[in-house]
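Here's a slice of the assembly, chains where they normally sit.
Here the chain labels run A and B in written order, and each chain numbers its own residues starting at 1.
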Amino acid sequence: MSVADLELGVTKLTRPQIARRAAELIPDGSFVNLGIGIPTLAANVMPAGKDVVLHSENGILGVGPTPPEAERDRDLINASKDYVTLLPGGSYCVHSDAFAMIRGGHLDLALLGAFEVAGNGDLANWTTGDRRFPPGVGGAMDLAVGAKAIWVLTDHTTKKGEPKIVNACKYPLTAKGVVKRIFTDLALIDLTEDGLLVREMVPGLTIDALQAVTEPKLALAEDWQELAAA
Amino acid sequence: MPIDKITPSVTEAVQGVKDGMTIMISGFGFAGVPNDLIHGVLDSGAKDLTVISNNAGTGTEGLAALVGSGRVTRIICSYPRSKGSDLFDARYAAGEIELELVPQGTLSERMRAAGAGIGGFFTPTGAGTELAAGKETRMIDGREYVLEAPLRADMALVQAQEADRWGNLLYRKAARNFGPVMAMAADLTVVQVKRIVALGEMDPEAVVTPGIFVDRVVHIDNNREWDI
């Protein structure tokens, strides 16, 4: 258990477990983009029998799981530059067509990482504004405005224990008001018209303890469930 | 549950077509026209339709039949008059159909814009002509451009050669024409194909329209010779 775990007295989800919970909730038949970070892990933990078509913005539709080391192909990588495979039915396309799919509203869902998410759905995930390091926007802004729904997958707090779900983003925005759902190592939270609604929490966590590491006001869903690690 | 966009009949393929809809129809001349789907729309009885297609139909069947039926109140195309376009010509002469004439490259680019999430684009095509009348123009690097809007549809009817259950499509020769951009630009894309292949059978390098742009596929291999 880490220090943070000890403080909260609960076992947090691992990064693959966060990805797995998101993967479980992706509707069957969806076209989905997996952003850099925790989201890309979802390709390896997709529930068996779920027919989801994964999109990678460098020009792949129908991304499959990570290959064994011996089968790596330097021409077959995803947007995170990780080795991937192609599923039967998958295809390659030019970069501009991959982004036509994104901007044109053809993706049902994009799973993105975040530096910060605000209660109003604002997303910041491309620069901390630190001028010592070059920023990198990649496809984040296109995905944020283009996909029909945006889910964020992130640790609940920074390494220092500060909230990443905030009242207002301090970092430069990626897009305004786009996030619909947040999966963290502690909880599953929906961004609704009435505010943040907690759907799931890890075993042992209380809403008060969760609120203590979250800036915007949280409400607990009547039918909330335990966020079980798969 | 496996994704399966293959629909058993034309009737089911065009289900949901309604009065007042805007429908894109693929084809250039007689190549690549989804005649069975067009007759499916005709059989549905839907009226007050806006049709977007490069031509306005020739002969007595297919697009010409739809236009000739009086159910099309407006057509957006680049080249309506051809040898054999009598059914359209008569409606036009009688003032029974509204024509929006669009330069051909602007027509497909507007479809691509709709499909690609582009809100509008500047094209040099048509600048200073009647077809740019009333449109916003702008000088860019010393040249006049016209602002054109994306063009979308409620439904696209497309003819292709091969499909699999994900809706991936291959076309054949010049019958490809408007199919791929129309598939991108419609809320519901319905495709008639000559052959269904197993998932994974298509070369992933050669897929022209990926399944993400396709909603329904119907297999039509009757090889009927249409009067178009």
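The criterion applied here is as follows: a contact is a pair of C-beta atoms (placed from the backbone, for glycine too) under 8 Å apart; a residue touches a chain by one contact, two chains touch by 3 or more.
Since the structure is predicted, the reported quantities are computational estimates derived from the model, not experimental observations.
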Whole-assembly formula, with each chain kind represented once in the display: A x2, B x2
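We take it that only the chains that are shown with their structure count from here on.
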Separation of chain A from chain B, taking each centre as the mean of its C-alpha atoms, in whole Å: 37
Chain A-facing residues of chain B, complex: 1-3, 112, 114-118, 164-166, 168, 184, 199-200, 202, 204-205, 207, 210-213
Residue numbers on chain A that touch chain B, as the complex places them: 28-29, 31, 49, 51, 53, 55, 61-62, 86, 88-93, 96, 99-107, 146
